[in-house]
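The complex appears here minus one protein chain, its other protein chains still in place.
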Amino acid sequence: MKRLREFAYFEPADLDDAVEILSGAGQGGRALAGGTDLVVDMKTGRMRPTTVVNLKRIPGLEGVQPADGGSRIGALTKVAAIESSSLVRDGHRALAKAAGVLASPPVRGMATLGGNIGRASPASDLAPPLIVHRAVATIESRNGPRDEPVEGLFTGPGATTLATGDIITSIFLPDSPPRFGSAHLKIGTRGSGTDIAMVGVSAGVILDAAGGIVDARIVLASVAPTPMRALKAEQVLAGLAPSDEVLEAAAETAAGECQPITDLRASASHRVALVRVLTRRALIEAVDTARSGEAA
Amino acid sequence: MIELLLTVNGTPRTIEVEVRTTLLEVLREGLLLTGTKEACGVGECGSCMILLDGEPMPSCLVLAADADRCNVETVEGLASDGVLDEIQRAFVDTGAFQCGFCTPGMLVAAKALLRDHPDATPGEIKQGLSGVLCRCGSYTKIMKAFEVLTGRKT
Partner (left out) sequence: MTTHVGRRVPRVDAREKVTGTAVYGVDVRLPGMLHGATLRSPYPHARIISIDTKAAAAAPGVEVIVTGRGFPFIFGSAIKDQPFLAIDRVRYVGEPVVAIAARTEAQAQEAVDLLKVEYEVLPAVLDPLQALEVDAPLVHPDMHTYDRGPHEIVPNTNINTLWTFERGDVQAGFAAADLVVEDEFTAHALSHAALEPHVAVARYEAATGAYTVWVSTDRPFQLRGELTAALGIPSDKMRLIVANVGGSFGGKNTLIAESIAVALARYAGGAPVRVEFSREDDLVATQTRVPAIMKIKTGVTNDGILTARSADILWDSGAYTSNTVGVAIRGSSTIFGPYRIPDLALVARQVYTNRAITGSYRGYGTTQVTWACESQMDMIAARLEIDPVAFRIRNAYEEGDSYINEQIMHGVGLRESLERTSDEIGWGDVDRRPAPHLRRGKGIATMIKPTATPTSSNCVIKVEDDGRVSVLVAAPEIGSGQATVLAQMAADAVGVPIESVVIPPTDTAFSPFNGPVASSRTTYHVGNAIRMAGGDVREKILATAAEVLGFEPEILELVDGKIVVEGESVTTVAGLLGGFGFEGHSVTAEARFTTRGSPLLKAPPPYDWMSSIFWMFATHAVELEVDTETGVVRIIKVAAAQDVGRAINPMTCEQQIEGGVVMGISNALFEEFKGSGGRIENGSFAEYKLAAMPDLPEIIPIIVESDHSEAPFGAKGVGEPAAAATPPAIANALYDAVGIRITDLPLTAEKVLEAIAEAAARDGE
């Protein structure tokens, strides 16, 4: 079996200590949450950290809590807990759905929200719905805590704006407005199961009382170096009634504005085709949930 | 080297390991519990599935240090005093294995699934066991085993 290379290991029980150790370790330092990305990367050699800082002994970083104007999800909250949290399901359907299709149940029981953001995979299932839901990350650092919209965190495959020693502590999910609906869809190698996305689409819409689209967000996975907002497609929808034609036009625009690459999982042209289909389907689902007024 | 205290299948065990050791390595090589297997090393196949504080997890991705003071259950802990538990019994009766290499992980995942969903539907069974691969393709017979266990037609 593939063996891990040596590293120094710390289990701080205190957030400041963790920040301190990670800062001291510099480029070779890595936070460990669920390990479902980090340990894999260490085995394949994609990453060879010299210092690993386990965050799981730090109290207060896990769980979903009601917060002022929304909910707060601890960075160490397991994907499985997000999937089943009623605070997430009510109002943040895309995120709950995404959590339900991320890997197999045992992996969901290990993987964390913070780790998913930290890994910054272009194929991430959680980043697109977080962006749809306008989530904001709270980050602890040597210079104290700061807030950053999740949307602005990603700078490239595996790269974020996080500096050495930065630790995501929680994610704030603002309450969804009335008549908001959202959806998350993805397709992987084995069809519509839980494989890493060849293409993933999260969509959210806010309708007005008359049923017209006030605002829409569409975020695509696996078609750009980072999770990508389909801004032009969003604009197509603004102010219009969500007819089949309008949703299809938005889907087509999304397909036109993404510029995926060909890699092991799919060709660029197949990805474009899937963006179109999944965007339309996600929008239909989002509009339906917005109309039904239930779990949005 | 670090010293770990693990409760494995009900028995407290102290063991000294290198920091870079995975829980799977501790089980197979340190404690000689070779029932738990490795077939991929990257969380995809479930051959290494164990229960960590009751939850199914691929032990190939768990750092041993991270499991310190935890409760670990492996396939070896399913039978008690040589009496097979109901899931093992059902796998035997329905022939839910061929080469048997995936079977330890499958049984452990099945145990957690059945505990959480005693009346699991066919869809829930397939999703619940989706993290364990069987190259021999014993899936149909595994569904049969669940038919016996849940008393529900799959």
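Think of it as A and B in the order they're written, each chain with its own count starting at 1.
Throughout what follows, contacts are C-beta pairs under 8 Å (C-beta built on N, C-alpha and C of every residue); 3 or more make two chains touch, one makes a residue touch a chain.
As the structure is a prediction and not an experimental result, all values here were calculated from the model.
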Not-displayed chain touches, in the whole complex, chains A, B
Looking at A:39, A:167, A:187 or A:206, which makes contact with the chain not pictured? A:187
Which chain A residues touch the hidden chain? 1-5, 40, 44, 187, 189-196, 264-267, 270, 273-274, 277-278
Chain B, residues in touch with the chain not shown (by the definition above): 18, 20, 29, 32-42, 44-45, 47, 74-76, 78-79, 84, 88, 91-93, 95, 97-104, 107, 125-127, 129-143
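By definition in this document, only the chains that are shown with their structure count from here on.
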Chain B touches which residues of chain A in the complex? 1-9, 11, 32, 35-36, 39-40, 43-44, 52, 54, 56, 103-107, 109-110, 193-194
How about chain B: which of its residues touch chain A in the complex? 2, 18-22, 24-25, 38, 41-43, 46, 49, 55-58, 60-63, 65-66, 109, 127-128, 130-132
